[in-house]
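What you see is the complex with one protein chain gone and the rest in place.
Now for chain A:
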Amino acid sequence: MSTPFYVSPQQAMADRAEYARKGIARGRSLVVIQYADGIVFVGENPSRALHKFSEIYDRIGFAAAGKYNEYENLRIGGVRYADLRGYTYDRDDVTARGLANVYAQTLGTIFSSAAEKPYEVELVVAEVGDTPEGDQIYRLPHDGSIVDEHGSVAVGGNAELISNYLDQRHQEGMTLAEALKLAVQALSRESNGTQRDIPAERLEVAVLDRTRPQQRKFKRIVGRQLSRLLDADGSATATTDDASDEEPSEEE
């Protein structure tokens, strides 16, 4: 019988973290930015069927970078958690903090369990409040820690570069068009310092808009509405609901 090699716990954890980080870095980056009326999610996503962003509950959105099947699994788990909680208690009792805790537990357990490979995902859970001060953004790295973020956050491949860029330029009270433009500029920066163009059809954009009259604040921005926002000069104020009925949004 062969004796297994001894691997120190530090080394084992470092290897697992390295493995997960490499998996996440292969995925495209995405950013989540606060603006005056809510929170906007922007990412590069060539697929129109596999979403990086989605609705969890009335005020809570979900964004993920990394391996699709793994974060889809977590997303469905989150929707179940939120719906069950909202049905058992009340819709107001579903919070991003609670959800982030559940995700942290799940990711942490998987990360430290020797039987499973760590998930190659990095999540963002965001909740829009009644005022910008009430907004909450949590970043959940692969190891199950929670980072409370303000203003802007980037995850995925060039996350560090992008979040530095965003931190320098993000201001409070930006309009949706301004925030969207900043996000696209940030996403189009390459690690070697060059810029590349991301056409509108490769962008996936969604908002949690606190001004939406409906209870459910999550909305995808697609088609003409997106190109209008990208073309608008920064001073134009844009609401997400104007003329949105013409757009084939997912809810319809």
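The working rule: a contact is a pair of C-beta atoms (placed from the backbone, for glycine too) under 8 Å apart; a residue touches a chain by one contact, two chains touch by 3 or more; residues count from 1.
FYI, contacts and distances are computed from a predicted model.
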Omitted chain (choose from "Sugar ABC transporter permease", "Phosphonate C-P lyase system protein PhnK", "aminomethyltransferase" or "Proteasome subunit beta") - UniProt protein name: "Proteasome subunit beta"
Among A:12, A:76 or A:147, residue touching the chain not depicted: A:76
Touch list for chain A against the chain that is not drawn: 51, 54-56, 76, 79-80, 83-84, 86-88, 245, 250-252
